[in-house]
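Below: one structure, written as C-alpha cells.
Heads up, one of the protein chains got dropped from this complex, but the rest are sitting where they should.
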Amino acid sequence: MWKTVLRRVLIMIPEVIVLSVLVFLLAKAMPGDPFTGSIGPHTSAAQIHQLKVQAGLYNPWYQQYWNWVVHLFHGNLGTSFQYQEPVTRIIGERAINTVWLALFTMVLTYAIAIPMGLYAGRHQNHIGDNIIRVYTFVTMAIPPFVILLIALWIFGYVLGWAPTTGSVSATASGTMGTVLSRLQHIILPGLVASLTGTVNIVQYLRSEVIDAKHSDYVRTARSKGVPTTNVFRHHILRNSLLPIAAFAGYSITGLLGGSVVTEMIFSYPGMGLLFLNSISYRDYTVITALVLLYGLLNLLGTLLSDIILTAVDPRVRVQ
Amino acid sequence: MSQNQLDNQSSIDKADLEKLSKEAEQEAAPSSLRIVWNEFKADKVALTAAVIIVVFILFVMIASLFINQSQAMSTNIMDSYDKPFSQFILGTDQGGRSVAKELIMGSKNSIGIAIGLTVISSTFGIVFGLVSGYFGGIVDNIMMRFYDFMMMLPILLFIIVVVTIIPSYNAITLTLILSVFYWLGTARLIRARTMSESKKDYVSASKTSGTSTFKIIFREIMPNISSLIIVDTMLSFAENIGVETTLSFLGFGLPNGTPSLGTMISNANDPNNITQYWWTWLIAAIEIIILTISISYVGQVIRRASDASQRLSDD
C-alpha cells in the first residue's frame, strides 16, 4: 500500500509543476505590474524602467518563473498593493474564516447525510425515502447560489434569525462571546452549503444499503437472529464508512469553489471574498497566490481521498 | 459467385423481395423514440415539465425578437422601482428598466449560452470518453493524466481570472471559455461505459466484419450508450444554466449591458433590493428554479425510459 501512496504522490509532482507554470503565465498575462501601487505620479519613466530591471521583469519568462518559484519556497508570495501588506499575512487572516466555514459545512454535511442515506436505504420506496429522493433531486437541480440567496432572504432578512454579513460581530467580547458570534455567523451559510453537499453521500449510502440488504452476509446475519438495527450498525455502516470518508477529500474541491459564492452572498470575509475583492482591485499578487493555493488544496484533497480508497479497496490502485 | 450459390440453396428469389419486406415491417420492433414518448404519456408531471421547457424556450426566443435590447436596458430614473402590476407588468428595477423585458432578454441570453455550452462541452466530453474508453492502454493513460490535471484546477477561479484578462469578450467567447472547463463529468461517465461496452463481442464482430475503427466507435458503440448520453446532456444543460448565471451573478459573466438571469439576481446584493424590491431579483430566481428542476426531471424520465425494468408505461 505504501508503494501505491508513494507512486500517487510522485504522479502529483508534474501536476504541481504544470499548475504553477499555468498560474505564473496567467499572472504574466494580467495587465499592470507589481509596482502599480508603489509608483507615484512623480515617478519618471526612467525610474520605472530602473525598477523593472531590478525586479527582473525584462528577463526571459522561464528565468522569471524560476525566481518566482524560489520566492515561493521561501514563503514569499509578494506584497498586496491594495493592502500594502505581505500576501501571506492577508491570506492567513482570511483563511481562518474559510476554514471555519468549510469545517462546519463538512461536519454538518455528514451529520445530515449519513442518517438520511441509511434511512432512505432501509425504508426503500416508503414515504420517507420518497421525500428524501425529492430533496436530493431538488438540491441537485437548482444552482447553489439561488438556494443560498433565498435562504439569506428568508432567514436573514425576512425572519431575521441570522446575521446577513460578516464573520464575527464587532460587539462580541471574550473568548466565549467570540466563538458564539462566529457560530451565529456561519450557521446559515454552513447549513445551506451542507444541504447541497449531502446529495452524493445520501445517494451513495442509499444504494449501498439497498445492495447490502440483498447480500449474502447480511442475510446470514439476520437468519442467525441478529437484530436488524445491529445488522445495519455493524455490517452495513462499517462497510460503507471509509468510502464515505473518502468523499471528504473530493468535496474539498466543491467546498473551496463554493466558498467564493457563499462568502459573497453572506459577505463573509474569507478567502473567496478576498479573491473577488482582489479581482475588482486588480490586486494580482493576491489573485495569483489564491489560485495557486486553491489548486494545491484541491490536489491534496484528491490525494487524501485516493489514499483512503486505496486503503479500503485493494482493487482501486493507480494504473 | 456467392450469389449464385445462395440462389441455389435458398428458395427465396427476387420476386419475393417486396412481399417479404412488407411482412417484416409489420413485425418491426417499436423504436426507442416511441418508448420514450409512451413514458411521457404515462407520467403527467414529466409531460408538464417537458411542455414548460419547450413553451418557455420558444416564448423567450420569439418574444426577444420584438424587444430592442439597448432600449430595454436604458435607464429611466422616472420609473425607478415601480411595483408589479402597475404601469409595468412585473415592475421595474432601480434604473427604471422593465423587469419583464429584462427577464425575456436575460433568459434568452442565459438559455442560449447554456445550450451552446452544453453542445460544445458535451460533444467534447463524449468524444473524449469514447476515444479513451475504446482504445484503453497508453492512449487512455495519457488522456486520463490530462483529465486528472483538469480536475485539480480551481475552475471557478480560473474562469474569473481569464475573463478579467481578456480585454473584450461577448457571449460566444464566454461560451468557449466555459466549454474548456465543463466537459469533465461527461467524459468520465462516457469513458466508464465505453470501457465495459468495448469488451463485448459485438465490437469484435464488427472488427471481423471489416468495419473501420471510426465507425465502430460512433456507429456501433455510441448508439448503445445513447440513453446515457441523452440523460447526461439533459442534466448538463440544467447544470450549465447554473454555471452561466452563477458567473453573471458574481459579475464575471456576460459583459455589462447584456442582461442575464444571473445579473438580474445580483440585484439582491443590495440590501434594499433583497427586502423591499423583491421583484427585481426573486422572479428571475424562481424562473431558474422552475427551469432547472423541469430539465432535470425530464432527464430522469428519459433515464427511466431507457431502463426497461423501471418503466411506468406498459408496452
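Worth pointing out:
Chains here go by letter, A and B, matching the order in which they are written, and residues are numbered from 1 within each.
The rule we apply is simple: a contact is a pair of C-beta atoms (placed from the backbone, for glycine too) under 8 Å apart; a residue touches a chain by one contact, two chains touch by 3 or more.
Note that contacts and distances are computed from a predicted model.
Missing chain, UniProt protein name, picked from "ABC transmembrane type-1 domain-containing protein", "ATP-binding cassette domain-containing protein", "AzlD domain-containing protein" or "Cytochrome aa3 subunit 2": "ATP-binding cassette domain-containing protein". Seen from chain B, the chain kept out of the figure touches residues 1-3, 5-7, 9-14, 16-17, 20-21, 23-29, 200-202, 204-211, 220, 223-224, 226.
The rule is simple: only the chains that are shown with their structure count from here on.
One inter-chain figure worth recording: chain A and chain B are separated by 27 Å, centre to centre, where each centre is the mean of the chain's CA atoms.
For chain A in complex with chain B, the touching residues are 11, 15, 18-19, 22, 26, 29-31, 137-138, 140-146, 149-150, 152-153, 157-158, 164, 253, 256-257, 260-261, 264-265, 275-276, 279-280, 282, 287, 290-291, 294-295, 298-299, 302, 319.
Of all the residues in chain B, the ones that touch chain A in their complex are 141, 144-145, 148-149, 151-158, 160-162, 164-165, 238, 241-242, 245-246, 249-252, 265, 268-269, 271, 274-275, 278, 281-282, 285, 288-289, 292-293, 295-297, 300.
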